[in-house]
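Below is a structure I'd like to ask you about.
One chain of protein is taken out of this complex; the other chains stay put.
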C-alpha cells in the first residue's frame, strides 16, 4: 500500500455550532497542549443535544479517519455524574486494505453512546479509561483542569480536549484516570425517536420498515438499512418499489433504485447506495426530504 | 519582493455546507495523503449545485492564493460521464508584482465551468489531465479510489481530493490520467439566470445593463461591470445615477458613486469599487440587497 500515513491528527466533532466561541476555544486548548498536531473538524453542527445524530455521523466518518484521536462532544449530561471516557480501539476495522496503524487509536468523549457506533466501525473497544476527577488550577499536566471561578459546564475545554491532546502526543493513558471495562460502556444513545420509512411493493413482495439516519444538506435521506436487504427483497438497480413515511403526511410514493443521481427524471424519487454505503432516498438536484415531509 | 512564499497549500471550495461531515471527511483524506500540507477553506456555503456562484467566488479569491492546488467541488453531475479534471495554470496572472511561483499551479474539480473564471485570472490553462477511471480498493496510490460497498456520489472524497493531494506533493500528473486539450474544457457553467440591474440617468446619459455576480453577508450587491465602463458613462466618485432591478419589484433608485461606506447617509444607496475590484451597490451598515429586493 503506497498511502503515506501521517503523524496523528485529532478529529473533532461536536454540537457546539459555529456562532459561539466554543469550537475556537477548544482548538486553542488543543494547540497549546499538542502543538503541531493537526485538528480536523468533522462537523460542529450536530443538532444541540442530539447524541444519536452525532453517533451516526461519527460512524459515517470513521472509515476515512487516519491515525490519531477522535474528540467528540455532544453532551447533554455535562456537569452530572455521567462519565467522560477515552476508548481505545485497535481491531480490524471494516476495510481490510487499511492497516491498523493508519486508524484512530483513541476516541474521547462523554460515555453516553456518542462514541459507540464509531468504536464498532473501528474494530471494537480494546480498553477504556474513565477520565479522572477534575483538578483545580494550576493548569498543565496531562489531565483535566478547571480554572477557578469558571463553571463546570464546558468539559470539552476542561476535560476532553486536554485528554485528547495528551493521547495524541502518545502520553500514558493511565495518567488520565482509572481503567474501566469496555463492556460497561454505554452502547446506545438515550432514546430519540427517528422517523420511520416503509418500503412497499418491492419486487419480492416483502415490506421493509426502517429508520432515517440522516438528512444531508442536499435533502438526501439516509436509511438504516443494510444494502443486502435490498437484494433480499429483489430491489436491484433499475427495480422499483414504493416508499411511505410512517406517521408522515403523504401517501406511498414510487421509487426507483439507481446508481447515480442523474439517472432520475425531474421529480422522480430514487433509492441509491450513498457515499457511506447506505441506501438513501434522493432526487436529482432537489431535496427528497422536503418532498417527503422529513427534516 | 520580500514576501515569503510558502510551501504549497490546498485551497478548498465547495457547496458541501458545514452541517454534514463532507468537508471534514475531505480534510481527513487530504491529511492522510498529503500530511503537512495546509488546507485552507475558502467557503463551503456555495448554494447547492450553483456552479456559477462557485465559479465567481473562485475567481474573486484567485488573486490572493499562493502556491499549491485549488480543489473545487460544485458538482451536480457527479456520477454521470462529466469529466473530472486537473487544469494546470502558469501564465502571467493579473498582478505582475506576484511572481508566478507564488501562485497556484493546478486547479482540480469537475469539468463543468466551475474552474474556468479562476483559470483565466491565473493566466489561462497551459495543460489539463482527465482524472482517470476510479480504481477499486486497495486504496493508496496517487489516484482515485473507491472503497467497496460505497456509492459513487462523493467524488470530492474519492477522486478529487486524492488528485489534489498528489499534485500538492509535486507528484507526476500523468499518473492521474490522460492529458486533454485545455481548449476543450467547459468554459461556462450551464445556464443560470442571474438577476439583472439597469444603471440609468448616468452623467453621460448612457444606460447600462449588467448582472449581479454576488450578494455578500452584508447585503452588498456585486455587479459584473468593468470599472472602466463607469468612467465611460461619466460616473466618477461623487457622481450620481439611478438603479433599477430588471423584473424587480421596485422603481429606479438614486445612487451615488463613493469610495467608502461611511460617505453614505443613512438610507442612501452607493456604488463603490469593492475589495475585489468590481462595482457594488451598497448601503452604510445595512443591506442593499434587501432594499433592492435581491437575494
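Observations on the model:
As written, the chains take the letters A and B, and residue 1 is the first residue of each chain.
Please note the rule applied: a residue touches a chain if its C-beta (ideal position, glycine included) is under 8 Å from a C-beta of that chain, and two chains touch if they have at least 3 such contacts.
Because the structure is predicted, anything quoted here is derived from the model rather than measured.
Residue A:149 is the one among A:149, A:170, A:205 or A:249 that touches the chain not shown. In the full complex, chain A makes contact with the omitted chain through residues 16-25, 27-29, 31-36, 48-49, 76-80, 137-142, 147, 149-154, 157-158.
Of the residues in chain B, those that touch the hidden partner chain are 1-7, 9, 11, 13, 18, 38, 40-45, 57, 60-61, 63-66, 95, 97-98, 102, 214, 216-218, 227, 259-262, 272-277, 285.
Everything below uses one rule, namely that only the chains that are shown with their structure count from here on.
Computed from the mean C-alpha positions, the centre of chain A lies at a distance of 31 Å from the centre of chain B.
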